[in-house]
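Contents: one structure, followed by commentary.
One protein chain is absent from this view; the other protein chains keep their places.
By written order: A and B. Residues from 1 in each chain.
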Amino acid sequence: MTAALQTIDLSRRFGGLQALRGVSFTVEPGQIVGVIGPNGAGKSTLVNVITGHLKPTSGQVHVDGRDVTGARPWVIAEMGVARTFQVVKPFRDMTVRENVAVGAMFGAASSVAVAMQRADEILERVGLAKRAGFQPRELPVADLRRLELARALALNPRVLLIDEVMAGLRPAEVEAAVQLVLSLKEEGVTIVAVEHVMKAIMAMCDRVCVLHEGAVLSEGSPDEIASDERVIGAYLGERYARRTAERGDA
Amino acid sequence: MGQAVEDTTAETAVPRARGSRTGPVVAAARIGIPLAFLAFLAAAPLMFVDSFLRTLSTVFMYVILAQAWNIIGGYAGYASFGNVVFFGLGGYTVAVLMTELRWPFWPALPVAAVVGAVYAAVIGLPVLRLRGHYFAVATLGVAEGTREIIINLPKLTGGGSGETIPAVGSLATTSYPGNAGFFYMFLALAVIATAVVWRVSRSRFGYALRSIHQDEEAAAAAGLNTTRTKVRAFMVSGALTALAGGIYAFQQVTIYPDRLFSVEITVLMVVMAVIGGAGTVIGPVIGAIGLEFLSEYLRQNVLEYHTLIFGAIIVAVILFLPQGIVSFSRDAWRRRRISLLENARRYSL
Partner (left out) sequence: MQRFLQATAYGLLQGGLFAIVAVGFSLVWGVTNIVNLAHGALVIIGAYVAWQLHSALGLDPTLGMLPAAAILFASGYVIQRGLVNRVVNAPIWMTLLVTFGLELLLVNLLLVGYTGNYRRIRTGWASRALDIGGVRLPYGRLAGFGFAILLTVLLVLFITRTRTGLAIRAAGMDRGMARSMGVNIRHVYAVTFGIAAALAGAAGSIVGMTSTFSPADAGHFTLQSFVIAVLGGLGNMWGALAGGLLVGVVESLGAQYVSGTLINAFAFGLLVLVLAIRPSGLLGRPFYEARVET
């Protein structure tokens, strides 16, 4: 089965900073893969390179088996890969409905009227239907995240990359978001979730990939990752990892 | 705390629906008033003296230029400060075709539009990758550079001493339309330009332009081919501007590079569009009419200080109405208050 998304030895440097070092990972269709790592690990850079907003310094990106390395963002979007932005980027002078409709208009090639209809359907699904006529500046952060997600969904994506959508949400909101993501999986959408919120990762993901300083540190099921010494070391420091391991043995 | 914020937002924020919530009377007025206005204008040559007719012609020429700019600058957000290059190229295309190749005016004019569109595509591809000030400066550089090139091709374009179109006598390929003729030409093109902008504003293309303006990265991620969209917008802008230039060249009979590629024209079209309201349909019309009449008035009454006062007024209006007359009026109408002083602080640091 061709992988829905695959990166091969992906590297990206910014002047003196090596943001990604030979990152290779594969996402099978219908999976939910989490990407975690401390700040500065390169998670958002990875998303940007995959979706064409940045060109890799070396390495390849394959979508559905096709090499899309270096393709422009809209080409990737047209192939059914949608993304959200870590810092939300709504169209500030358009209504919520129009924001989502734009995704349908261009990502899913619809006319304005059809796009508006589709937007209403999606808003209903993510729980923003009541805010359809609002301006982004009038929305609280949870709704802005939903808007970001809604716009990505408007592209009818086969692969969805969500970048820290849970950040700053209250527990009830996180729960709702997790349910939404799981329901998307049921519809056959492959999902890559860059996240810090561990609760969500543990609840949603089939597999987790850990990035540290631009390289893949570890990969496996959520449970495997949670007890992986190296991962604990990366997040909490080497000494803590060793002490935990010692306590485990003793 | 979060709960409270959410609830108040839901209660007090009034959702603003795009398009009007107004009744049929207003809708009828929206069509009726402009039509009546147009009918009135159509009779203008019968009512007004020649000099006023010429002023009106200039007004409508600027409406065309401002609307053309509006597409790339107002809607797409790429503030070109060199659109005059299309004006000049359009003018010189018509002039050269009519003078060197002895073409009549009417076939020459569409060629001017094609030249404008093609040049926009060629220049646009490298230049539209730049943002903000860089784009503005680059277009300015293109305009200045193109003018210099035109000056340095004297065999073709007459160089610095200009080119004269044979408009009268046995050499003329088309009879000279006269004041009324040119008035109608500019009026017709102004109506077309405004109609184009109106059509764009309601179309998918309009959404494309606006999403590029409001967040280009997000637009690209949403599947919009931003490069193609920007170049298209630039081409439409270039073609319309070139048409205006073509008509102008014929009207002036003798054209010079300094006039046809003048920085003043390029800035003036931006000022008009912006003061009227960039990104609106009626804004550039209001801006062009208002500023050109103001300029004419100043020229008649205080010629020595004309530019000085004009400059001062531009600065003042921009300070107090930075979002343009149309947007300001809409906001003021919605909130039932007008406060220029408050408005001036809108974009303050």
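The definition used in the following text is that contacts are C-beta pairs under 8 Å (C-beta built on N, C-alpha and C of every residue); 3 or more make two chains touch, one makes a residue touch a chain.
All values reported here derive from a predicted model rather than from experimental measurement.
Across B:175, B:307 or B:339, the single residue that touches the chain missing here is B:307. Of the listed positions B:77, B:206 or B:223, the one in contact with the omitted chain in the full complex is B:77.
If you put the missing chain back, the residues of chain B touching it would be 73, 77, 79, 81, 126-127, 129-134, 136-138, 140-142, 144-146, 148-149, 151-152, 160, 216, 226-227, 263, 267, 270-271, 274, 278, 304-305, 307-308, 310-312, 314-315, 318-319, 322, 344-349.
Heads up, the rule we're going with is that only the chains that are shown with their structure count from here on.
We define each chain's centre as the mean of its Cα atoms; on that basis chain A and chain B are separated by 42 Å.
Chain A meets chain B in the complex at residues 51-53, 72-74, 77-78, 82-83, 85, 89-95, 98, 101-103, 105-109, 111-112, 130-135, 138-140, 142, 151-152, 154-155, 170. Residues of chain B touching chain A in their complex: 2, 5-6, 9-10, 13, 15-18, 203-204, 207-208, 210-211, 214-215, 217-227.
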